[in-house]
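First the structure, then my questions, so here it is.
The other protein chains are all here in position, but one chain of the complex has been omitted.
Per-chain numbering from 1; labels A and B assigned in written order.
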Amino acid sequence: MTERRLRRPSARKAVSADPEAVTGEVDPADVVAELAGDAAVELSEEIEEFEGVDQVSADASESGPSAGGWIARRGLIAIMVLGVIAAPLFYRGDAGQTKLTWMAIGLIYIIFGLSINVLVGYAGQISLGHQAFVGVGAFTSAYIVSVSHASFWVAFVLAGVSGAISAALLGFIALRLKGLFLALITLAYGTVAQFTLFNVSSLTGGGAGARAPRPAGFTSNMQFAYLCMAVTAALLYIDWRMVRSKVGRAIFAIRENELSAASFGINITAYKLLAFTVSGVFAGLGGSLFAHQQQLVQASSFDFTFALTLVLMVVVGGLGSRVGVLIGSTFFALFPLIFNAISLYTALIGAVALLLTLTRFQGGIAQQIAPILRWFGGGSLRKQRRSHVMQPGGEGVRP
Amino acid sequence: MKAFIVLGLIDGVVYGLLATGLVLVYKGARVFNFAQAEFGTVAAFLAYWMFEKQHMPYWLSDVLAVLLVGLLGFILERLIVRKLFNAPRVTMLVATAGIALALIQLEIIIGGANAVPLPPAIQGIGVSILGVIVTPQQILTFVALVGLGLAMGYFFSRTDLGLAVLATSQEPVATELVGIGTRKMSSFIWTMAAVLGGIGGVLIGAGGAIFPSFMTTSYLLGAFTAAVVGGIDSLPGAFVGGVVIGLTRDLGGYFLPKTIPGGPNLLVFAVLVLILLVRPQGLLGAKA
Partner (left out) sequence: MSVLDVTNLGIRFGGLEALAEVNLSVREWEIVGLIGPNGAGKTTFFNCVMGVYKPSTGSVSYRGTELIGLPTHHRVTMGIGRTFQNIGLVKVLPVIENMLIAQHAKTNYGVLSSFFGTPSVLEEERTLRRNALEILDFMGLAPYRNAVVASLPYGLQKLTEIAAVLASDPEFLMLDEPTSGMSPEEAHAFGELLVRLRKELNLTVLMIEHHVPLVVAVCDYVYCLNFGRLLAEGKPDEIRRHPEVVAAYLGEEHATA
């Protein structure tokens, strides 16, 4: 055994050796460390010698970037974020109005991306009918505002709730079905939503569509863009916190090793449904913003192409990676704007990009720019260990 | 109501045809081919272009269209399906959905988003069967597809190649050892599936208007349900399932109140959920 210095358990502070105390309030780990001696340490040393591990395989002992390095990284991020926040103030005239519209749409697509990422990325499910949840949110919001004449905020919340319910319904089915059959059901679910649910004239205005006026105080494009920005930021925060909490860990554990997750006390049924519900909330809220952005919701928008666009923008961006979702979503939302082309080509490019991603570049765009992302996270630009890459429906590790 | 039964049977054989393609790919690659119906749309558009724009003979247009779509299936298998041999099945399924999307977009870009009429193969007034007017095109479709179904039945049970296809799906490793190449088999299966889809497209599209994605929009969900109802790994089941779904849909259209939009579709969805929850192996499939 070479350089490693292990903290010898006996160096820790003394703890009562009374067995009664063990089952009381004392943390067993303390007791074990103090009293059990070096048994475990010896064991791991044995294993290392036997298997020839003589070097730490983790990055734990790496020092990370210097203070200056952190300032550079954080500073750059801050500048980019401030740039995005300030940009709407500088959009003037007609061209500015268009930019504001696209900005709002881009942000809304990011919300959709987060929604898909929770379900397909973290939970490992498949969703080819996701437009159903978005549409439910959109139509709910439109109806509540224009027919029930309630405030936008009520509509917004109810859109999230209705999105959650529509997703949870599918979640119940997903408890019994897996893989290909589930995928088929999600496709069918989306189709039924488009042709049946969204065509009930009394609720959705039938062919003409439902009106969804802008909320008071956010009627201009700039104001609405800022509203979208705020909501997107809030949902990004929620997604971030969820991942770093027991909920996020549980959902991911179920995806990767369901048996083992159950053995750690995770309620599989509850957390699977929770994943669908969270995904549905995001989709519904996004749907509400979508409706009020366009100010008109039509059933025809929620077709197979839309469903697949939602999935592919996340897969192409990089499944499971929040930055990937950001990139993929904005890219597909803004593609027509960037290339000044008819949105006709967007879906085609999207389909080709999807096929390329699935067959060759499995980590999506996020994997391609991984060195840059790593740098921002405090690592170095040079490639170190293999990062794990997610495929829809598959396990995390790709050799 | 008799009208709807007759229509149900005619629609049924179309669902049966598409379902056969789906079952074929499922047996060969253990995946659902979401592009199955779209092969039909492509074939219909190709036939339209050749007949209306290039003024080629109708029959030639149809045959060439189907062959070209077969070629398309062959190419897609080499380019995409091969790369995903060992990928999770859901990944492959998403890929087929991507293919469907790409095909739809290409149709829109090349052919325009509007519907165009594809004339029927046989002009003429319809005949009355059981009190309902059936066009010659519909009769042709029915007869052709029943004939095709019988031919496929013979192919898969009596010919060497057909039996080899079935063997591959049962036991891929063993069949390799015996000398049947899995790669060649994969090419064959996907080409054949594309051909079946193409045949469906030119037969069904004729006599009406075709628009980009029409086969997928109108028939894919029904075809899948038919395949599952018949038994996702049963080829004869596909035709049985097709007829069941055809009848369900059209009778549903008859019985369901018109106030429910897309009623027949909803009914098919209900059947799909029911069968997957209650008897996932379908009517003729083997219990897992």
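Definition applied: contacts are C-beta pairs under 8 Å (C-beta built on N, C-alpha and C of every residue); 3 or more make two chains touch, one makes a residue touch a chain.
Since this is a predicted model, take the numbers as computed values, not measurements.
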{"item": "Chains in view touching the one left out", "value": "A"}
{"item": "Contact residue for the chain not shown (choose from A:Ala95, A:Ala216 or A:Leu259)", "value": "A:Leu259"}
{"item": "Selected from A:Thr98, A:Thr219 or A:Ser245 as touching the chain missing from the view", "value": "A:Ser245"}
{"item": "Contact set of chain A toward the excluded chain (per top definition)", "value": "4, 6-7, 9, 19, 22-23, 27-33, 35-37, 39-48, 50-53, 56-61, 237-238, 241-242, 244-250, 252-253, 256-257, 259-269, 274, 278, 385, 388, 395-397"}
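Convention: only the chains that are shown with their structure count from here on.
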{"item": "Computed distance of Cα centres, chain B from chain A, in Å", "value": "36"}
{"item": "Residues of chain A that touch chain B when the two form their complex", "value": "126, 128, 173, 176-177, 179-181, 183-185, 187-189, 191-192, 195-196, 199-201, 304-305, 308, 311-312, 315, 344-345, 347-348, 350-352, 354-355, 358-360, 391-395"}
{"item": "Touching residues on chain B, where the partner in the complex is chain A", "value": "31-32, 34, 80, 83-84, 87-91, 93-95, 97-102, 104-106, 108-109, 213, 216-217, 221, 224-225, 228, 260-263, 265-266, 268-269, 272-273, 276-277, 280"}
